[in-house]
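One chain of protein is taken out of this complex; the other chains stay put.
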Amino acid sequence: MSAPAIDETAQAERSPAAPPAIVQKKDSAWRAPLAFLAMGAALAAVGMFQSWSVALAILNMSLISAVMAMGLNLQWGYAGLFNAGVMAFTALGGLAAVVVSHPPVMEALTAGGRSLALSAVITIGIVATIIFLTSILKGRVRGFAIFVVVVAGYFLLRPVFSDAVTTIESVNPARTGFIGGLGLPITLSWLVGGIFAAAVAWLIGKVALGLRSDYLAIATLGISEIVIAIIKNEDWLARGVKNVTGLPRPVPYEINLQQEQWFVDLVSRFHAAQLESVGEGTRELLLRQLVIEGASAFVKIAYAGLFTVVLLIILALCVRALNSPWGRMMRAIRDNEEAAAAMGKNITKRHLQVFVLGSAIIGIAGAMMTTLDGQFTPGTYNPLRFTFLIWVMVIVGGSGNNLGAVLGGFLIWFIWVEAEPAGQWIVAQISANMDPNTPLYRHLQDIAAPFRLFVMGLVLLIVMRFSPRGILPEKVRHT
Amino acid sequence: MPEATEILNALVLMTNFVFVPALAYGSQLALGALGVTLVFGILRFANFAHGDLMAFGTTITILFTWLLQASGITFGPLPTALLALVPAIAATAIIAILIDKSVFAFYRKHRAAPVVLVIASVGVMFMLSAIVRFIMGTDDRRFTDGERFLVRAPEFKRWSGLDEGLAIQTTQAITVIVALVVVVALFIFLNRTRTGKAMRAYSDNEDLALLSGINPDRVVMVTWIIAAALATIAGALYGLDKSFKPFTYFQLLLPIFAAAIVGGIGQPVGAVVGGYIVAFSEVMLTYAYKKFAMYLMPDELAPQGLLQFLSTDYKFAVSFIILVVVLLIRPTGLFRGKVL
């Protein structure tokens, strides 16, 4: 029921004479650097043969994916918690990006702010009453009282809240129709995204963490769908499926960069040889071209720098946590819950801790992703891409190993992006000699997109079968 | 006091918009949940690929429907898809067995933890959903033909003299009837036949079943055949009733799991009851009762809002809340199923 259970099957196969610990140590020393080197080479190859812009785009999303994978690895790899709701925490991070960075929509706030605030007060009142009732009542009476409060609260809240919603959503619906945000720097939202995700994870964990692994998976899957449904439909909050676009950036805009003299100088120095080689007349044109390309690359590299800093901080914290007494206890609980409980460990509390922490990391990554996109698009969140793909990253990279999760994030995102052109290439080979007017030909052109789903499933199954501990397996200490 | 006709109007309204749709939807969920619960009972893991197995079965059904239609064969007033179900079930069963042999059998042999099989089923889910999209693309597809309605609203109005019409689509009636037949057949199989009893025995106590000489490979194979048949039927009925869209089948997974768990995992009766509980809760909580209330209340008390508890966008929340309540209060479900 926990991550290393996969490797138990492998262990059983091994003859008892073979010393597994030594074998692992030997190959793990070189494995990680080599794997990352190969990953870097693959990205460089994309840069050289496809385009550097694509390579940088892959790099940026890989960095974000690696952070997400580390968050999930904390939950699954350290603690054996089956979180199938990664998508929800990613979206909450995205919501934080809007709430923090979008300028407030004053018109909407003056129109509907009062009833919205009143709704909040009523909600707090309901929750407080319930908490109070749970502390003084017991058994059937308690259940009944809570039910009454919830129903009464619903009818009290409903008119006030729907008034607030209608008012806010009718303020310039084509452009705003929502309350906006706080207008603060968007990098702050990375922290806030983590806090949002942590808060919701705490709520979920309180309810669902007592459940066994499969139930937890189903429950978290359900909650993630609900979170997305709320974000999609509560237009007053973040415009729902109408999307919030044009979020402010933490890095310069290309168009401004192109005007800066220092940047033009930088580009001309960088490409000096190339500029020398062309004639006086075309030099100006070429420089402009290079500045445009350079600005785009510079922005991506700036993002990559920011993301790398976050990645390294979280990686360092995760590695420290894993090797601390806390991390050892986490794994002890994962490997043998009963024994850990017998030793007086509070399992539910530990699970709640690790669930909240992992979700917070995913929330941070979600906020980073929305920052990179510059827009929040609730309609695009789906579990295959935002939950199960992250799972593939962790399992393929090596659950329980932080570097494995990072590598998984890079590798799987790379495959996810590159599978589509690969699919197109395969389709082109198949349909090369076909008449473009036949239905079959036209049908084949649609195959390239789902090809990546196929590849993902295949990669996951192959790794599970032949390398069940992942590319960079968890280090098993024999002390 | 409202008049008798007003009460009748209100009842017809409820039948038309709540009872009939919920009954059809519940039948589809029940069939899906039966498949999930059987796989869980015998193979002991929550199969995340079941939704996509349903989509796959439906895809094959649609292909055979087109083939039959192209060769001029139809099923009279009934949808041709019903004929196409037979070869589609066979094809889906073969695929399910192939998947088991190439993926799940390995982990069973090595007695891997159930959660490993769950993750493997995620891999299968990815691949199946890709194959479905390879074949069908991602668009909406309707593949129902034959008579569209069993009862038409205007005819009903003329016949009854009421303001409210009642419309029953052929697909809704077929869904309920087919589900009934399949469930009864499955129960006879499980309770009366030697293989069916062996399956129940294996689900009940694996070690003892082995000691009794029950062949596990055969039990597993029969389970996949039945699961594939149930998935194909449930998927095709859902597709006939609504329309075929690959992604909706993944979203059905949640209410289906909820139905299986509510009824008690591994309990076929529970899966059926759970399916209807989830369907009726979903439809009843997301229905706007305004018109219903207007029939029953005097005009001056006519309600302002829609009288809708939850927007239809939140129907997921219904299955989920049912799920959580059951898990917290009675984890074995209504019919004392297994606890995962």
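When the chains are written out, they are named A and B in that same order, and each has its own residue count from 1.
By our rule, a residue touches a chain if its C-beta (ideal position, glycine included) is under 8 Å from a C-beta of that chain, and two chains touch if they have at least 3 such contacts.
The definition used in the following text is that contacts and distances are computed from a predicted model.
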UniProt protein name of the chain not shown, from "DNA ligase (ATP)", "Sigma-70 family RNA polymerase sigma factor", "Sulfite reductase (NADPH) hemoprotein beta-component" or "ABC transporter ATP-binding protein": "ABC transporter ATP-binding protein"
Chains shown that the absent chain touches, full complex: B
Omitted-chain contact residue, chosen from B:Leu67, B:Val181 or B:Leu210: B:Leu210
Interface residues of chain B (partner: the chain not displayed): 194, 197-198, 200-201, 203-205, 207-214
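Convention: only the chains that are shown with their structure count from here on.
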Complex contacts: residues of chain B adjacent to chain A: 45-46, 48, 103, 106-107, 110-116, 118-120, 122-131, 133-134, 137-138, 247, 250-251, 253-254, 257-258, 261, 305, 311, 313-314, 316-317, 319-320, 323-324, 327-328, 331, 339-340
Of chain A, residues touching chain B in the complex: 1-2, 5-6, 8-9, 12-13, 80, 82, 158, 162, 207-208, 211-215, 217-219, 221-223, 225-226, 229-230, 232-233, 382-384, 388, 391-392, 395, 443, 446-447, 449-454, 456-458, 460-461, 464-465, 468
